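Worksheet: one structure, shown below.
Some chains have been omitted; the remaining ones sit where they do in the full complex.
Going by the order they are written in, the chains are A and B; count residues from 1 in each one.
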Amino acid sequence: MKLRSELLLRFYRQMTKIRLFEEQVNQLYLSAKMPGLAHLYIGEEAIAVGVCEALRRDDYITSTHRGHGHCLAKGASVDRMFAELLGKEPGYCRGKGGSMHIADQETGNLGANAIVGGSAGIATGAAMSARMRASSQVAVCFFGEGALGQGLLYEVMNMASLWKLPILYVCENNQYNEYTHYRETTAGNVARRPEAFGLETVSIDGQDVGAVHTTALRLVERARQGKGPAFLICDTYRFHGHHVGDINRAYYRPKKEEEEWKRRDPIRLLAGRLKARKLADEKALAGIEEELKREIEAGVEFALNAPYPDPAEVDQHVYA
Amino acid sequence: MKAPAPTTPHATGASREMTFAEAIREALAEEMRRDPTVFIIGEDVAEAGTPFKVLSGLVEEFGTGRVIDSPISEAGIAGLGVGAAMTGMRPVVDIMFGDFVTLIMDQIVNQAAKIHYMSGGKLKVPMVLRTTLGATRRSAAQHSQSLHAWLSHVPGLKVVLPSNPYDAKGLLKSAIRDDNPVVFFEDKMMYQLKGPVPAGDYTIPLGVAEIRRAGKDITLVATSSMVQVALSAADMLDKGGIGAEVIDVRTTAPLDKATIIESAKKTSRAVVLDEGYEGYSVIAEGAFYYLDAPVKRMGARSVPVPFSPVLEDQTVPTPESVVEAAKKLCGKL
């Protein structure tokens, strides 16, 4: 399928926004301005963008501890995200959630989740609700391949399949569960697992945003039409550590492997494609980047200057 | 066992004698008629109407689209319930035995209970989780536990323990209409207990205890079927010249502390009766006659732990807060 040029440029913009956002998060950590830790999405941008661009604004997503990319791709704004990461009042969750719990109801983001696999039930329930309300919404459940270890995933895939729920499970296989290679933790054949439960299953190159997008489009529309759930496996790689503090990685993954994967940087791949198809030249791309940099800088500025929540808020929002 | 007459006469419909199970069923049916977003999901809930037959007849009225038989996947259906509740539905998730809450703690405690808070008040999870408690059914160790204390211990959850058919109906309606996750525990030995239940709509607020019987000598604070035990005991005590006041807690979260404390102040003596395990309150019980002040318990603040440092730092005891408490107890503040 040939994607329209505006679309490819939009992908470029979104992926670059995520990249720059995450680089800034790393800086915030390194300069001790961010409380706690964060898990960077750098290297995996094509997946969030390719999938979310196949969704309506009112479609649902659930996300993970590595969730900034999903959140931005679904339409969240940079400033309020930074504010959340810093625990500030204008943050998406008024500082109560932080990096691992950002949620944005307005863009259909039901929340990041710090329990591996923890959102599989939530996403499936959202799909069930969409069907019951005949809203024609679809739910997308993002998770790392580590979540294949959680039994909950199989429980809900079974129900999604039985009841043909409008859901797409997106497995971001970045090769590692924290510090352990997924092949040491994952037996048999990953794609056969959802297949055995009756899900339409596709494995693709997660660095190729075009492939991700066209596949997601097909699977999402299929789900929307009531033809049942699907499972999309995207091969990818996180270019940084498991979290911002994971600097010395040699003991669990070879430098050489990191370099090889970096040659398949999804943003550079897309840039190459744009240039080859003469949809943009180096200068146009640099222009986009500059613009985004200003957005990111303004967002950080905003967050750094934003107030903390009133201490009394600690007791608010326990009950609705 | 016979249920006490209701002392909260705010229902309008004519009263009928009904079992506890029938009262639950009627509450569900009325709520499902009233609100199309209410649905039931659980194992053998449809044609079978659960092993205790509590839900018999509902699938006939509401169809399999709203009374949904699920696989034997407790964690899965709890998770589905959370997601559906966050997106506009009001699921009633049926967990056949209370002993199986062990399987859903992550979905209930790490997800349902915290989502409203973690999202800074934006998302909400209006789901009800119905399950059972209670022993003496000869069902052995994995089908007889009363695990409501775990859930009462989790900020963000409400926990309801009805003691009679009247309350069962009114409390379940409130639970379904509540915007928070509510865990509703039914003593399986009470399903056949009969009592008056008004026809039509009425609710009983969550968080309000009920004095089932007045007395001046001792307070019996009880939950669920233990209220029935307390009432029997009160009758027996009466004959011995001891007037027992029986308080039906009705919800352990929120807990109506005021009613309980007021009664204890009046009677000066109390027994707390609950079918869960007890075992702590060591000093308050073991050194009572030596104490000059109440035992002060300091723990985590009763909120999910917030991310923002200015908030998080208020959630744990510090040397300063301990010093303040200690000075107060010693009368030096």
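Observations, loosely collected:
Basically, contacts are C-beta pairs under 8 Å (C-beta built on N, C-alpha and C of every residue); 3 or more make two chains touch, one makes a residue touch a chain.
Quick caveat, the model's predicted, so the values are computed rather than measured.
Per chain type, the number of copies found in the complete complex of this structure file is summed up as A x2, B x2.
Following the convention adopted for this analysis, only the chains that are shown with their structure count from here on.
Those residues of chain B lying in contact with chain A across their complex are 37, 39, 65, 70-71, 73, 75-89, 91, 106-107, 110-111, 115-126, 155-156, 158, 179-180, 301-304, 306-311, 314-315. Across the interface of their complex, chain B is touched by residues 35-36, 60, 62, 87-88, 91-99, 101, 103, 105, 110-111, 113, 115, 118-130, 132-133, 139, 151-152, 155-156, 158-159, 162, 308-309, 311, 313-320 of chain A.
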